[in-house]
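Shown here: the complex without one of its protein chains, the others still in place.
Labels run A and B following the written order; every chain starts at residue 1.
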Amino acid sequence: MEVFLSSYGAAIVQMALAGVLALSLYLPLMAGQLSLASPGFYAVGGYTAALLSTTVFTGYANGSYPIPLIVVEMVIAGGVSALFALIIGIPSLRLRGIYLALATIAFIEILRVFALNQPWLGGAVGIYNIPQPFFSATRIEYLLLALPLLFGAMFFVARLERSRVGRAFIALREDELAASAMGVRPTYYKVLAFTLGAVLAGMAGALNAHILNTWNARQGTFDLSILILAYVLVGGSRTFLGPVIGGAFLVALPEIILREIAGAPGLNPVIATFLRDGRLILFGVLIAVSVFFFPYGLITPELFKRRRKKPEKVTVEAAKPTPNVRGGNL
Amino acid sequence: MSKVSLSKRLIVFAIAALLAVAPSALLAQAQEVEPIVIGVAVAQTSNVALLGQEQVIGAQIAEEFFNARGGVNGRPIRLAFADTGGDEAGAINAFQTLINRENVVGILGPTLSQQAFAADPIADQAGVPVIAPSNTARGIPQIGRFIFRVSAPVAIVAPNAVKQALKQNPDIKRVAVFYAQNDAFSVSETGTFQQTVKDLELELLDVQTFQTTDTDFTTQITNVLPLDPQLVIISGLAADGGNLVKQLRELGYEGAIVGGNGLNTANIFPVCQELCDGILIAQAYSYQYDSEVNNAFREAYKAKQEKEPPQFSGQAFAGIQVFVEALTNLDNRKPLKDLDLATLRAELREEIMKGKFDTPLGPISFEETKKDDGSPAGGELVQEQFYVAQIQMDPGGATGRFVFVD
Partner (left out) sequence: MKLTDQSSQQYRRLWWFASRGLAAVAAVLLIAAVIGAPSGLQNLFNGLAIGGVYAIFALGYTLIFSILRIINFAHGAIFTLGAYFTYFLTGAAVGFNGLLANQKLPFGLPFPLAMIGGGILAGLCGIFIERVAFRPLRNKGADPLLTLVSSLGVAVAIVNIIQLLVGAEIYSYPRNPFGEMPAALNLGNFGGLTARPIIIRTIQVIIFGVSMVTVVLLTYFINGTKTGKALRAVAEDATTSSLLGINTNRLILITFFLSGLVGGIAGTLVGLSVNVSGPYFGINFGLKGLAVIVLGGLGDIPGAVVGGLVIGVAESFVPSEYVAYKEAIAFAVLFVVLLLRPQGLLGRVVVQKV
């Protein structure tokens, strides 16, 4: 177990953060907005934390950086991201579907080039020697921060799905015209969903700046956008559990293939070599295959419906709303 | 909605979960002497794989070479490879695997400086010596006590090539500079180049930037050509740097070209072909360096790849060599078999710091550095030999070579 934790520590923490990032894309998607801007806010959050911890909150020896300060950074990063989200979101959320996706991609690319050109953001090298709160080589202690962030985000989104605001989001997703006819203000709720997602992404970035110990313009680019979209769609986009599971699954998958399957004792060396060198081939194929076999994602609201009771009782159960079902069925 | 049954899903999850927690029992080695494991964490996939691939070859040649010579006082070495990919999280994962599962005595890696800032602190906290084969950014050895590098920080290499260009054509006055702004190495190298231009009282006409992923440089080139430069200095990597040279020449530039250390690879020959001819390159490694170990390395490399070894392979070889020789010195002082892993790693660090190594890079050693707060940090490279070479292409442009100039 110790070997497991110490060699997978960082990967487990990254799984939790992937869940948060996936939720940050899921939120606008709940309101029917395909926004790929999460990596942009993630980058903004990371830079915010990197700057704060290396220039403002200085004077702490390595390994003794106070955890509350990281929380403060995360809150500030969330606020800065929200500000960016409002500036970007209000004009661009008139766009639909792929056009909105493209506008958000444009935003991250502009942000990346901007960051590369700013000496105060460290240029290509970025900001490094970000102070660490733990004396640790495994990074597993970061779960103390990553898990509350993930569970907090999950709790928040779960509550949101059942609230009036959440129902407005979902109404917008299902039929914007009908929703606005019923008095749901589209722009307000779209910008709200977009901003909430941005806050989550910014907080994830702030935390990851500490975990990675460095932040630069290579963080939060277009590649990550597409990967996060895959987290959400592979995991399932109709309940908040889907993106979380999808993120954890896709982050873990290449590591598992590499270290466990390819490293299994007694495996034919040719196969082991293929698994090791070709694990990303397998990863790509598994993504393609998984959307085929699970077109609604690995986790669907129906999953919980069926699991609750035997079929004959489904009608009775369905009448009583259960926390996980409603979001997807509205 | 979905037709896939719950049980199927559960099976998928169960398999995934099982795989995740499956204990990976280390295979008991059947050999009589258990080899000493040295980790290599470089980018074997992603778009930096071109560099990582050269490092893997260099390290593998070193493994064969030193094992054929009896390894560490008769005990063989084994390299454990862990792919970092191109990102920071990947480098952290690879380091943790090598440190905790492969129980390596030290790590060669990672490929990019940005990855080093993320992964090196982990090795430092775990007390595992790291030798960086290609991290040239400022502040790498200052990450921690256990961090060393065999890649020269650029400040030393770059000026020589500019001086050489002036020697070949003393009339040079007007200089234009190009650099890849998204590459940490190129950014710091261009700083040195631009300083050199100022120090030599040349006129810096213009500075143009590009990205390592760029392929078309006409905009930058036509910005510069009307200023009529006599010398162009390029800091970039093989593919982009080579294309830039090619397009400069095709668009009519006839002056001198100085390439940074990133262009010190035969990989640029296919890119600019006969147009590579005449580029002056600042080198931290030259395959023409005449020493026993470099000749052996060069032969082994040519036998595998049918071309001259590039700098990245040479530096990777040197990194493994430092580990092997430091381990040998340590074994002579305190037999390795009597040391537990943590002590061995700590002692190895001291041994690397003390040692002098005759590598393909020439004789090298390390000097202690300090962090900003004055506490002790890792070892900065002390390298004696630096080279300036000029590229000479064969007619037809299919093959070429670096020719020493001095």
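One rule holds in what follows: a contact is a pair of C-beta atoms (placed from the backbone, for glycine too) under 8 Å apart; a residue touches a chain by one contact, two chains touch by 3 or more.
Model, not experiment: these values are computed from the prediction.
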Contacting the left-out chain in the complete assembly, out of B:125, B:247 or B:315: B:247
Contact with the hidden chain (one of B:112, B:239 or B:377): B:239
Residue among A:7, A:24 or A:92 touching the omitted chain: A:92
Subunit A, residues in touch with the chain not shown (by the definition above): 34, 91-92, 94-96, 98-99, 102-103, 105-107, 109-110, 112-114, 116-117, 177, 222, 226, 229-230, 233-234, 277-278, 280-281, 283-289, 291-292, 295
Touching residues (missing chain, whole complex) on subunit B: 45, 47, 49-50, 52-53, 57, 181, 206, 208-211, 213, 215-216, 218-220, 222-226, 238-239, 242-243, 247, 249-252, 267, 270-271, 273-274, 304-307, 397
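One rule holds for everything that comes next: only the chains that are shown with their structure count from here on.
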Subunit B partner contacts - residues on subunit A that touch it in the complex: 3-4, 6-11, 14, 116-117, 123-126, 128-129, 132, 135-139, 212-214, 216-219, 249, 252-253, 255-256, 258-261, 263-265, 276-277, 280, 293-296, 298, 300, 302-303, 306-307
Residue ranges of subunit B touching subunit A (in the complex, touch as defined): 1-2, 4, 6, 9, 12-13, 16, 19-25, 27, 44-45, 83, 87-89, 92-93, 96-97, 99-101, 113-114, 117-118, 121-123, 125-126, 137-139, 143, 181-184, 186-188
